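Apart from one protein chain that is not included, each protein chain of the complex appears where it belongs.
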Amino acid sequence: MVTSSPVKLWRRQENVVSLIEKRGKILQWTMIRVPATSFMDQAPYPVAIVKMQDGKNMIGQLVDWQKQDLEIGREVVSVLRRLRTEGKEDVIYYHIKFKPI
Amino acid sequence: MKISILGAYATRFGELWNVSPRALAREAMENALKASKLKASQIDALFVGNMLSGILGNQANLGSLLVEELGVQIPAFRVEGACASGGLALHNAINSLRAGQYKTVMVLGIEKMTDHSPDEITSALMAAGSDEERMAGTTFPGVYALMAQAYMQKYKVTEEELASVSVKNHYHGTFNPKAQYQFPITVDGVMRSAKIADPLKLLDCSPISDGAAAVVITSKNITNKVLKQINIVASEVATDTLSLHNRKSFTSLSSVVEASKKAYKKAGIKASDVDVCEIHDCFSISEAIATEDLGFSGRGEGARDIAKGKRTLFKGDIICNPSGGLKSCGHPVGATGIKQIVEITEQLRGMAGKRQVKGAKIGLTHNVGGSGAVAVIHILKN
Partner (left out) sequence: MTGIIGYGTYIPKYRLKLSEIAQMWGKESGEACKLMGEKSVPGFDEDAVTMGIEASKKAIYMSGIKPSDLQSVYFGSESHPYAVKPSSTTVGEYLGIGNNYFAADLEFACKAGTAGMQVTVGLLGNKNINYGLIIGSDAAQGRPHDALEYTAASAACAYILGNKQSEIIANILEMSSFSSNTLDFWRRDGAKYPSHFGRFSGEPAYFTHVIEEGKNLLAKSKLKPKDFSYCVFHMPNGKFPRSAAKKLGFTPEQLAPSLIVDKIGNPYSASSMMGLASVLDIAKPKQKIFFVSYGSGSGSDGFIFETTKAISSKQKKTISVLKQMENKIYISYPAYLRQTHAI
């Protein structure tokens, strides 16, 4: 239904670059077990609202996590990962996700 | 200027496989006309509330399409605000009457969801959220689950207490012949249902439904001697950030607080004056928080008050969701806001049958879009 737009990806690059390798703390998390179509093959996965060091909140998928990482206040760092499994001929979206440190 | 409801009608909600969107619209509008004792030619304009027609069915221009089902070529508009589309359509219709542009209009809320796969629908519903939320892989249940986590931690509320919302609404649904689900459920049943987004489980979530509801409103002085005159005394809207994570609180919807404050002021009432209320319980947590935002319960007491029965038919003080709410009656997204009006109208007219709230004088509808990005509050009096 939604095919990746190379234009959107390109337009957003600069902003994404500035968001890599930034630290924050988990404010709230949930485990998504019934995801949207394009995330089907990754479920279940945790999503967290993260309070970044600059005071702003961000929302993102948690990666490289273990059960003990899923708690309020856990320190995380933003990393660049593939967003989802796209069609075989689609452009590849890279996006910010959060990794416990 | 008084805004009165002439006729109101809701179709059955559910998985209406063999009913097309046009047929749904026809049923709702024809019966609303009948209840109003009007002909289509007496309607000045049609307002349609719908969220997913373009996204799922590739059909825009809904105003023009559905006015064909009315059989008259009158001005027609589609209004969209995610799950608040119905309420927002009514708000705009009321504004058109207040502006003197039209005198009598039909407002139709309609949604056809079951033509599409559950995956498609889950993705489509995320159109109500933000791009950041979508790209984080969040789903609609996921966003409300984040609220539920925050609420449960802050107020030490348990999953069982939250489950009582669904239990209450299913109990109410047993008295509603139009409800999608007309059977009771238990807290245990909710607890054992499959997890969707922790801590929300399948039975904490409203279903996917088809349905339509229509209401005819007028600014003319028409009195029907048989039916009680129902007036809309307040119609207020407020917005908040699209993304949950940009809000000041995860345990309260400021859009609801703001819209209801304005509505109470307009109507000249306090929260405790409300007799019966239709609440937007897209998830069990939504109703718990809503009763606090609307001022029925204190902060942190919403879920517990529901568990104690304070919002239940026949025993509570402010009865919430006598129709069964979104959970039991069903949630055809664009139709819900108007169905809520239909329910309150029937309650205030004393025509709600087995689920009648005795002596209901003041009713409120609470319709929310997305995770709280927009809220529409209507107050009705007889």
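A and B are the chain letters, set down in written order, and residue numbers restart from 1 in every chain.
Everything that follows uses one rule, which is that a contact is a pair of C-beta atoms (placed from the backbone, for glycine too) under 8 Å apart; a residue touches a chain by one contact, two chains touch by 3 or more.
All figures in this text were calculated on a predicted structure; none of them were measured in a lab.
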item	value
Contact list for the unshown chain, restricted to visible chains	A
Among A:Arg11, A:Lys56 or A:Arg82, the residue in touch with the chain that has been omitted	A:Arg82
Interface with the undisplayed chain - residues on chain A	13, 16-18, 20-21, 41-42, 63-64, 66, 79-85, 92, 94, 97
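The definition used in the following text is that only the chains that are shown with their structure count from here on.
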item	value
Length of the line joining the C-alpha centres of chain A and chain B, rounded to whole Å	32
Chain A residues touching chain B - in the complex, by the definition given at the top	1-2, 27-40, 42, 45, 47, 49, 57-61, 72, 83-84, 95
Residue ranges of chain B in contact with chain A within the complex	119-120, 122-124, 126, 132-139, 141-142, 145-146, 149-150, 153, 194-199, 243-246, 250
